[in-house]
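My questions will all concern the structure given below.
The full complex has more chains than appear here; those shown keep their coordinates.
Each chain gets a letter, A and B, in the order it is written, and its residues are counted from 1.
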Amino acid sequence: MRVAIVGASGFLGGELLRLLLGHPHATVVAAVSRRLPGRRVDGPHPHLRGQTGLRFCLPDDVPDCDVAVLATPHGATAGLIETWRKRAEVVIDLSADLRLRSAEAYHHYYGAEHPHPELLGTAVAGWPERHRAELAGANLISVPGCGANAAILALYPLAAEGLVEPTATVDARVGSSGSGHSAGFAGQHAVRSGAMRVFAPQGHRHEAEVAQATGLSVAMSATAVEAVRGVQVLCRARLHDAVDEVALHRLYRRHYGAEPFVRLVAHRRGVHRLPEPKMLSGTNFCDVGFSLATDGRGVVVVAALDNLVKGGSGNAVQCLNIRAGWPERTGLEFGGLYPL
Amino acid sequence: MRVAIVGASGFLGGELLRLLLGHPHATVVAAVSRRLPGRRVDGPHPHLRGQTGLRFCLPDDVPDCDVAVLATPHGATAGLIETWRKRAEVVIDLSADLRLRSAEAYHHYYGAEHPHPELLGTAVAGWPERHRAELAGANLISVPGCGANAAILALYPLAAEGLVEPTATVDARVGSSGSGHSAGFAGQHAVRSGAMRVFAPQGHRHEAEVAQATGLSVAMSATAVEAVRGVQVLCRARLHDAVDEVALHRLYRRHYGAEPFVRLVAHRRGVHRLPEPKMLSGTNFCDVGFSLATDGRGVVVVAALDNLVKGGSGNAVQCLNIRAGWPERTGLEFGGLYPL
């Protein structure tokens, strides 16, 4: 399958290149960058050195392709969808533009009218654990936000089975790579280093996605912490009725036991009892774990993933694997490093 | 005033030495360490190089003193209290042993009977913002835990005025220095570096202190993040009635406007809009800020401090200043570094 990566010079673009250049059934036919046409992709993406001689090109120079993966900026991507749908059978969008179904929610969270409201609700959510069947036939796929994906995978099993009260909180801790290439003064190393910066105490944009996916009313905060890659969410929910830990284990295992990329990490002992993102760097795993209060009703669910992989590019490749009928793990076998 | 520091070789001991060696009215007459008697204090505390020739001594070698500050381990300190009370008019305890008033709560959170239950409730809480008057005459002072102190200073104004519903959540993010000198494998750099480790998803020990101080029912989690110094708490509470931001600003200013070490940090713009611990390293400040949900009832309160200073040794010195009748800022003037 011939794949064009659009917006290939950013961090998500670099991950798409890493994953798809190593993918046995996909061929990267173009890496589109308006900023760096003609330049080698291993310039801004030095981890590709020695692995490819590919160069960036302009949109007009993209040859025939089957799939276009858009890693272009929020707001600007909606306007590109129709163009790329004409050029590729399958379009996978990593931006936020197609994630929400409601124009009102979009306006509330993004502070502007949606530029193409007619597109809302037309994409299948890039959420393989729930929409595997639809993804197999989808020609327009919208990949969730990194923090949203973690929170959704954390809370969905509880919400889907109607076990929890209708409000939940999500506190996300995020690394700096989520801010992309141009984070400005706030992203300068001297300023961002060692941060515990609550940049969104309330109303983080991913809140809307989590609410849409789980049906819960969600209050979400986000804090920038010292990390380059990684998102961790600590979610609090309250069960209608008290359960024991065994029941909770069983519930999560029922949902995720057969999933290739969701692992249950909820141990009683050891240093790494609950999910941590660092050891997930480069992997497509989302680890999910939980802790039950002594009253059997308060639940803390923790989930972690690599924001650039399961929180973006890897999830897109997983969706592509499903769409193309390839084994879901193809090209996503890397299992992570420890210590790191 | 002649001060003996007991448990002087640990991180809290090093901070006590730094602060008290530079204090114009206090004289450090002894730095007690059973582990390193006879060794220079600037060995384990290299930031004291060139500033003192003091050596550690054994407890029996402590000369006459007016104040004993105990930075000895939890559990072992209760048994030392009576001895030191005989030797010093004022005893300030930085351990957890005297913090709770209830033997039941102690047993629940520490998993053992309190070794000296007759001591519970006999110390004045080292919480200057609330107990200034009692501290002025106190001969036994118990300094709160670092995370507890941050959460208490965050939530108390809301709780004291009866504005909030009776349950609140506290999510603490902590640096590695809180684990002290002997953190073991979990504290090894290769393992701890870049961590987002939810080591206490529920029922962190400081929970009991926050509940005792605020009267709220508190669910507290703690996560180890990449930092050496620093604690940040993100607290969620819900107001009985909707308010606006101006009212909330006024409330916090009423409580803390005259406080020497609590600053209100709740800005609309800029990189550092809410409290962050890094720039507080070495200072006795606790910064407090908040964010109000659009419904006017959901409040996120954020507080940050240096766990070894306002979360321990600095707070102890502030209490000593009050007890001795010195200006409260004495010896605590350092204002912090930025960037760091």
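Here is the rule we go by: contacts are C-beta pairs under 8 Å (C-beta built on N, C-alpha and C of every residue); 3 or more make two chains touch, one makes a residue touch a chain.
The structure presented is a predicted model; accordingly, all values stated were derived computationally and were not measured.
Shown are 2 identical chains; the number of copies across the whole complex in this structure file is 4.
Keep in mind that, in the parts below, only the chains that are shown with their structure count from here on.
Superposition of subunit A on subunit B using C-alpha atoms only gives a rotation of 180 degrees, nearest 5.
A separation of 38 Å divides the Cα centre of subunit A from that of subunit B. Of all the residues in subunit A, the ones that touch subunit B in their complex are 169, 171, 173, 185-186, 190-191, 193-199, 201-203, 219, 221, 223, 225-227, 230, 232, 234, 236, 271-274, 276-278, 290-294, 298, 300, 302, 304, 339-340.
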